[in-house]
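The structure's right below; bear with me while I get my questions together.
All protein chains but one are shown at their positions in the complex.
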């Protein structure tokens, strides 16, 4: 199966609901490892994306992600612009396409991880969203090489992202605000990485 | 006898010494009936006048009083400008004259009292310097009419001014800062009126 | 609150020295007697404009010396009148034979010293006219019930008088016309101010009065003194009408009238807040059908570091607007 604009919206709306329901968990994590505003920042970005999606009713997959990207780019914190640029790669890769396959998602995910690393300067192991983004891209690429369709590929991406996020628990932050708190952040999962895992999980389930 | 520039300077220098020695008494009086700065204001004016007299070594009577007037006009408070204008009438009346008689002093004193009343808006009975200035002018005029020379005329002026100053003791202030304290000022002599009496007293003694 | 200061007694002189150094192309400071004149004396005879008063209100008045506004400013010590001799010297220094207009804020000391200076200058042949600015509604005898007092204080409207008179003088109006214009502006201007925190005198550590957490000082002037009463602290939406409505009423403003509105910071009020207050002012005026034809928003007539602001309304016609729009080149106002 492939992803059309309607399924892409469904995927995003499912993520949106998850954020509305569970944003406080993310805030709690950021309270330990950062400045405690990530949940609220993410919720704010998601609401802005929602307004754009409702307003525009996009009819290609790229346009769905363009609306999502704009919502994040219109939000503060470090996560707003970085996630905005992450989703922007999805918008670019799927730009003008009424339907996309796993290959397009793999390309988008890889480009997104690269962009976030380039702009934010974090590498795998720095206890950031990158720790979920990079494994997700790798998993998608492997899935595509193995001939998987969209749902299977996203399931693989979700598992990889969740594992990556989980692995941040033992890490010491080197980038972002969490870097100021140093060892205090050890022992909790990075909330940005967790949000990436949620994103792919919703894709595997809803898309 | 008449008043030449040298005697006019002597008169002023004698007043100047009196102020330097006894300015604190005036401040005390202003503390009760006003804001407690009159002694300091007067000393400041006298010092400025001194600097001008030393700098210019004026050789006519008008010029002596012009220097004195400028010293006061260059000083703050209500007393600075009002006394400055008072002495300015002496400078005007004696302008260009190497020697002056009692008649010139009487004209100056009257013009000074008028000017202070016009500018400050106080009348006799308002517990201000006017209560010494007006009787002094009247005494000088009477002395001149009676043919008195300078020292006798100034002695009469001093007596009248001192009596006028003394009479302020029972008055309630209506002008100047003392007006804010109302009845509290009753019972003390007005320091500005007392300074006027000192001025004529020094004239009677030193000039 | 502390200050950048050496000896408090030297503050004004040291600041004037710095001011001259910062604006050598605009002003020249005469040290003794102390006054500030334009760097270039007027190239042609014109009615000259002199103002002054206590220091501590910066940029007033020295910041308004320059083309299109003042020819001279005469600064006293902090919150104390300049002396008559200073004013007379400045008057003499700027007279080109066309006469001098004194713009005086209504305070006993200022009025006395400017009046004396005018007499001295007049004796020397200078034609002097005085414009008395008394815009502070909080001290209006009708409100205070004290008809014998010194009357309404002069506050932020003085900037408008200086700007408009300066433009007229620059355009060739004679000394009497400039003064009449100034009186007309002063007569159609009223101000009200509120403080959220008192100012601190140079060298002092404590503000000149204390306010409870839920109090504001209503009807303050610009000398750090108490106002006419305490009111409750509230949002800008609730405080600003308390400044605007009495002024609108006192000026008898009606639907269709046009005003120049000055929202003036008293020292420590941030630019964000002043812009926000101005928004409230225009909304209130707009609601009453009054046009905000022109405006000035910023800290122009301060009371050292007082936290607070004043609102001044000046009823204007096209002529006044034209004079307001005319070019000015001063340290604090330039367009």
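Order as written gives the chain letters A, B and C; numbering starts at 1 within each chain.
Just so we're on the same page, a residue touches a chain if its C-beta (ideal position, glycine included) is under 8 Å from a C-beta of that chain, and two chains touch if they have at least 3 such contacts.
Source: prediction; values computed, not measured.
Although it is not drawn, the missing chain touches A, C when the whole complex is taken into account. Interface note for the absent chain: among C:1, C:28 or C:127, the touching residue is C:1. Residue-wise, the contact with the chain that is not shown comes from C:239, picked out of C:239, C:258, C:284 or C:314.
Touching the omitted chain from chain A are residues 70, 73-78, 80-82, 84-85, 88, 119-120.
For chain C, the list of residues touching the undisplayed chain reads 1-6, 11-12, 14-19, 21-22, 55-56, 58-59, 63, 78, 196-197, 202, 205, 213, 233, 235-237, 239-240, 263, 267-280, 282, 292, 295-297, 302, 304-305, 307, 309, 329, 334-335.
FYI, only the chains that are shown with their structure count from here on.
Per-pair counts of C-beta contacts peak for the chains B-C.
Separating the centre of chain B from that of chain C, both taken as means of CA atoms, is a distance of 35 Å.
Separation between the centroids of chain A and chain C, computed from CA atoms only, is 58 Å.
Distance from the chain A centre to the chain B centre is 89 Å, each centre being the mean of its Cα atoms.
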